[in-house]
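Of the protein chains in this complex, all but one are displayed in their positions.
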Amino acid sequence: MKRGTLKSDIAWATPTKVVVHGLDLCEDIVGKIDFGQMAFLQLFARLPDERELRMFNAMMVILVEHGITPSSLATRMTYCGAPESVQAAVAAGLLGLGSVFVGSLDNAARLLQEALPAGREPGAVDAMGRDIVASYRARKEIIPGVGHPFHKPIDPRAPALFKVAEETGFAGSYVRLMKSIGEQATAQAGKPLPVNVTGAMAAVASEMGIPWKICRGLAVSARAVGLVGHILEEMRQPMADELYLRTEHEASAHLVPGAVS
Amino acid sequence: MKRGTLKSDIAWATPTKVVVHGLDLCEDIVGKIDFGQMAFLQLFARLPDERELRMFNAMMVILVEHGITPSSLATRMTYCGAPESVQAAVAAGLLGLGSVFVGSLDNAARLLQEALPAGREPGAVDAMGRDIVASYRARKEIIPGVGHPFHKPIDPRAPALFKVAEETGFAGSYVRLMKSIGEQATAQAGKPLPVNVTGAMAAVASEMGIPWKICRGLAVSARAVGLVGHILEEMRQPMADELYLRTEHEASAHLVPGAVS
Amino acid sequence: MKRGTLKSDIAWATPTKVVVHGLDLCEDIVGKIDFGQMAFLQLFARLPDERELRMFNAMMVILVEHGITPSSLATRMTYCGAPESVQAAVAAGLLGLGSVFVGSLDNAARLLQEALPAGREPGAVDAMGRDIVASYRARKEIIPGVGHPFHKPIDPRAPALFKVAEETGFAGSYVRLMKSIGEQATAQAGKPLPVNVTGAMAAVASEMGIPWKICRGLAVSARAVGLVGHILEEMRQPMADELYLRTEHEASAHLVPGAVS
Partner (left out) sequence: MKRGTLKSDIAWATPTKVVVHGLDLCEDIVGKIDFGQMAFLQLFARLPDERELRMFNAMMVILVEHGITPSSLATRMTYCGAPESVQAAVAAGLLGLGSVFVGSLDNAARLLQEALPAGREPGAVDAMGRDIVASYRARKEIIPGVGHPFHKPIDPRAPALFKVAEETGFAGSYVRLMKSIGEQATAQAGKPLPVNVTGAMAAVASEMGIPWKICRGLAVSARAVGLVGHILEEMRQPMADELYLRTEHEASAHLVPGAVS
């Protein structure tokens, strides 16, 4: 049988040493770098400079928590059945971070990165935004990264992230293109469709050189942190049991003979 | 039907605002606090002071990455079948963080927190350690948090974490008790069983007031960050396909008539 | 490096053939054996006879569905965020099948199989049941497989399963011991604690020679079938969105300034 290679450049260990992306875990990492730097290191195989770190931290903190969501409810439902498997409760909450909730992050990042491949001169970004919006509208496709069903007229997280991008020097062509898409979407649809949090993250991630295929991973690891907070609260102040019993009662009331719902 | 309440104190949102643990996400969090502070905020519902943050970061970075493990292989195997679901690949890698790999973290934290309930005077920690070890040995149970199959004679991550605990003032009774357990285990077993990384984390987490039932959550969210790095590498330099084909070939060779393995 | 072996006896394939537990998938399985036989084949590496199949089917169908549960809600919450990943929605629903909901199945099977190891003469089963109950009560531990919070005074699924066991010749010592445990629990506690569905399954699985460590797997694969039904209904008649919005509203009402809940 032909043999391919199995090769990983991330880490290696001896009995007395662990090395991650070239840094000695015990000498250079523990006590020296923080959680945000470590997350950056995992993605870029190098440590960030100060402005990179500030931008990256802003992206990581923004999706940690959004209260009671389908994701946090899946975690709480799982915890109530398997409290001995905290890892499974976190995993259950991550599994719904798909096309509906964070898919627009990948889609927006892809749109931006395909419109402006690395190394290519940005050219007339405004014209590009107009054409992109027109072509999505012609195909009756949803434009990723703009509009929000709840945060109206504007998702406040987008300007918050763009502000940090300005301050750290990451407000480049991708950010301008994303903003142009939001403006054009608003103009062409005749209703407010400003950049939302995933659009802003997509633009900033693209500025930092993060490939669109892995953007969802940022959201997923941020949310893993958030879900631990929900498990801790569910331990102390549970809601899963009450919620499922109520739901069971209401949802099947029409089936139970003689039941008063 | 009796109605219980559904109540969460973590976050709330209006169309123009998101508030997490009392902090305005867009005003007070994004661009102001970093990923480590955010993770602390989720657990403690308040921001850390400087020494708390340094200790907490040390715990969070230490379990992010340990190279090719069953956990990172489960992630890579899942990614190779469902590259459109990065969230599922991360989740798959978390699911094996159970009794064998991180269970000793909870178990050690439970042991410590039950031996020294919050508010109780520590008393003679050394005698306590001796008795704990003797009682585990009498019951022929594994003592959590000591010894390591690969990192011999000593898991270098434990002293690295304890060093930060000394520097930040978190080397209190739980740390002393854990060290005593390692020393006693070594003495009573007649072979090196020093504190390992999960024992050290358990001690430090106990010092910080983290309930033992949620300790595994720290490891799980740290690992979520690490697994994103493995997915990124698997995208660029895949190994899952080669590895499963090799394994399929070798594992079934004895069944295939006339096959030469 | 020392090399162990990688060996699996389950299946092998050539380009023109797939063989599972010695049966040719295309010649001997498809169109010849049914889903219940196939599940039996996976567990026992042989086909069942008629009475084994009837007993096994009874166990498999009994846990497929129990309406709206934390498990089916986790599936629905996940589907609403990631409708493109049906596999993730099923997985999320399985993850909560832990110590609270199906753990008693493993625990009861373990209790039975350790009390009556294979090959050992059953002896006085009634005395054994009395002693087991007394010893659990002395240790203040929950006796697995008896009592039910909702199905009172008796879980109707237990006698239904035992009836099939009588009819198929599987009502042996394990079934008698489990019944004795239910009777003794009732007598010693002075309140009805009859055998429940997991107790009955544990007894029957033990009769069939299924190791206790894998019993939960039966429940898990049965439930995977059930969860697909919930996804199909969620597609046509969704409830996840409404449920999470209601919950978010109610749970955070006390935090929102000026909100009327």
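In this document, chain identifiers A, B and C correspond to the written order of the chains, with residue numbering beginning at 1 in each.
Please note the rule applied: a residue touches a chain if its C-beta (ideal position, glycine included) is under 8 Å from a C-beta of that chain, and two chains touch if they have at least 3 such contacts.
Keep in mind it's a predicted model, so treat the numbers as computed, not measured.
Looking at B:F40, B:F56, B:F101 or B:W212, the residue that reaches the missing chain in the full complex is B:F101.
Taking the complete complex into account, C:K163 is the one of C:R46, C:K163 or C:K191 that touches the chain left out. Contact between subunit C and the unshown chain involves residues 1, 3-13, 15-18, 20, 25-27, 29-31, 33-39, 42-43, 53-54, 56-58, 60-62, 64-68, 83, 85-88, 90-92, 94-98, 102, 150-152, 154, 156-157, 159-161, 163-164, 167, 211, 213-214, 216-218, 220-222, 224-233, 235, 237, 239, 241-243, 245-246, 249. Residue positions on subunit B in contact with the hidden chain: 67-71, 73-74, 77-85, 88-89, 91-92, 95-101, 239-241, 243-244, 247-248, 251-252, in rising order. The chain not shown here touches subunit A at positions 5-9, 11-14, 19, 82, 84-85, 87-88, 91, 95, 247, 250-252, 254-256.
Note that only the chains that are shown with their structure count from here on.
Every chain gets a centre from its CA atoms, and the centre nearest the mean of all protein CA atoms is that of B. Set against the C-alpha centre of subunit C, every other chain centre is closer than that of A. One finds 36 Å separating the Cα centroids of subunit A and subunit C. Between subunit B and subunit C the centroid-to-centroid distance comes to 30 Å (mean Cα coordinates, whole Å).
In subunit B, the residues that touch at least two other chains are 5-9, 11-13, 85, 87-88, 91, 95.
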